[in-house]
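Removed from the display is one protein chain of the complex; every other protein chain stays in position.
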């Protein structure tokens, strides 16, 4: 190795260390932000090093510079603007978009090097195998992630999309992908085969993601994140660059574990999700019918206002419906109203309330709910027995006492013990079930009252009513 | 690389994977045993591979074979017999002995290759730096670990050994070691310097370990374990063998983290320990004087027997004194006596009771105490309020309520809430303090009675008394 | 196998192991930021974009290089920006920030 190569290798190794330590620091809320910054520093080091390398190399021509700089400028502009403007709850679709482009970039590297290097050098498995892996994983991630983005942002219907013969199509796509892979490796001089591999993988990514319900998407996004990591690692093999290999493999493995943990947190299995899952779809779509007839007590905004105004301790339990109705501002307003009147208000935050891990924390932090009021699962559960009114807003599964029993879709999931509080008010639009499609016996308990309304509208009415009683 | 080298490299990589997964599995009690077996399988793979390599190489001569086989046979014989016969509570000294020989082997490799390869090849830093690191770390570990073994097994006095000018000697040893290291690197053809480096490191290991008290030894052993790992990794650099590098670095890093965790579990800092620490020494030596006069109620074997015979729930709280008195059989006998009479008996096991992590678990498992009766910290603490008699045997710090207050040596250490049980009986020889040197106010509480006796003798008397009352 | 391939393979395997180990037991609330953080890291593919841009020598290759640079730049710049923003929400808000929003002011 030349002196510069030596330095470059060491810098890349150092930047890889930054990624690892960065990720490690992201495991705890206190150090998380610095962890991400450290990982960014590693990234900047790697980029500076490669710039020095290609300048020193001197091979790059004007066209190369133009393509590179144009691509970078446009890409950075687009990426930063997107990332700055995105509402926090839309992060999963953004991550998914970044997975798509990351996978796309990795696949492009594979194709480029294949077309560029291949004809001139002798054909070796050592080259063609990583190229193929890079291209098919990158291609699958690209199209799969775009569909996932679409589903999460509503451009593609969130409900599982299936059609007659979908299974067959899927099988054909997988076979075509594998066949193309074998052909590229077997006949590396025929460049049509790599195009075929790319095409088949794009179709496969599409077919894999379409039948998965929108609510399962965060898990799928995490899985595709791991895929992108692997594609990048194989791109590293193709261009023989160690920082790509290390960082890619790191993300590949870490992403896989993270995916398993996410699925576990919501009591699903990854295999189940990929296979289409049980309920699938958004709660709005799936949990339509209330199959068990239940006796519930309805209440009105006026009653709720009265109850709140005369309570000492109020616990707000936000769920997916709050996010869906975009009612976070109203919640904060109501809470302020009550705290100003000397009533203790806290929020009980379930780790998987909503549709992405940490959804509720992000949602409430965004409207400046004080950190001290957000109680995590264990803490909240200790507080319920002393709570006068639990106000459940668009939450369902995370409050379902059936989780304590066995034999249903949410068995064993830790829940918020809302049923232990002195009285409960639930705001939701109907009796339909939540994500897991399980009826919630909490709703028919004696001390529970249902206020059927859209979360935003209902809260506005409650605010008005409460004001009346507080005056 | 030749075909065989390729295979060897891959096998070494595979065996390294076995170590990592093995260690990972050892993190949970259920998979721990299989984890160790997997790591052993990795080891066997590596050994088989190196045998194939040296046979294929054909360079080894009769003398080499003889030395090798003689060394292996004797070593395996000695190692296995030692490991089979050792009482479980003497494991730390055995681990320390194995650290010594591991470090010794690593240092030997460095010296061998230095003497063997050096004169013939051109002198390069790439060779001399790892050799020096290997030799000085290996040498330090060798002598340091032997002292640690001696202290733990009683051949070397457990109390901190210091003498006038000890600090000066230490500084001289460190300087000599560093100077020798620089000389070897600067003048690699003069083999006296490597001998100097080895000698200085041996002296340094000795001086580093002698001033540390016996009770701190488990932490020191763990630290030297990490050192040995590093020495082995550098030996890997010297002979250019990747399995040594991976496994050595793995142990080096893992051992370092483990050391920090051990120290934390007993509320010490590693720096503190290496610097000689506060109390130092065994409880027998250090905690001699009870500096606060306390009013305690004494009791007799007869009284204790009566109390036990008429209790419903008894909790046994074992501590270092139980191990020191070797009274585990008596404890189990007493427990059996009581359970046979229909009394519930459990053991409250503090993670750092005794002198090594898990000491009490090992001690009690060795005398076949049923697994179900051993309650870990949290579980035990839930049981104390319903406990009629807590029988504290040779435990002190782990029951000290002062830990809940700040400003003393055990502040913040989680403790067993023995003081919350209905009545307490403490068996120890005197009012002297335990490892941390802090007086224990539990002993002077109203519902606590002291039975001053050696644990073994005292228990025998209690057994006799209890039998009387149960008949 | 060449020494180089072995190097690549060994670091690939070891990096996988690091990845597996570093990710054990992430609290659920940090899973989304963690996913986003990992997502930013695979933006390292931008290094590859430089490498191929340096090798491009005709219009098609320029195009591929442009595409790759664009994709990778979106990933890396957006990834770090959004992760940073999101992690900002997980730290205690400072007492200073003004509350334009409705309620829930500091007590």
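Letters are used for the chains, namely A, B and C, taken in the order the chains are written, and counting of residues starts over at 1 for each.
By definition in this document, a contact is a pair of C-beta atoms (placed from the backbone, for glycine too) under 8 Å apart; a residue touches a chain by one contact, two chains touch by 3 or more.
Keep in mind it's a predicted model, so treat the numbers as computed, not measured.
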Which displayed chains the unshown chain touches: A, B, C
Contact residue for the chain not shown (choose from B:50, B:161 or B:274): B:50
Residue, one of B:180, B:215 or B:246, that touches the chain absent here: B:246
Hidden-chain contact residue, picked from the options B:126, B:168 or B:271: B:126
Option from B:113, B:397, B:419 or B:461 whose C-beta touches the chain left out: B:113
Positions on chain A where the hidden chain makes contact: 1, 5-6, 9-10, 13, 16-17, 20, 24, 242, 246
On chain C, residues whose C-beta touches the chain left out of the figure: 3-4, 6-7, 10-11, 14-15, 17-18, 21-22, 24-25
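Rule of thumb we're sticking to: only the chains that are shown with their structure count from here on.
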Chain whose average C-alpha position is farthest from chain C's own: B
Junction residues of chain B, two or more chains touched: none
Junction residues of chain C, two or more chains touched: 1-2, 13, 17, 20
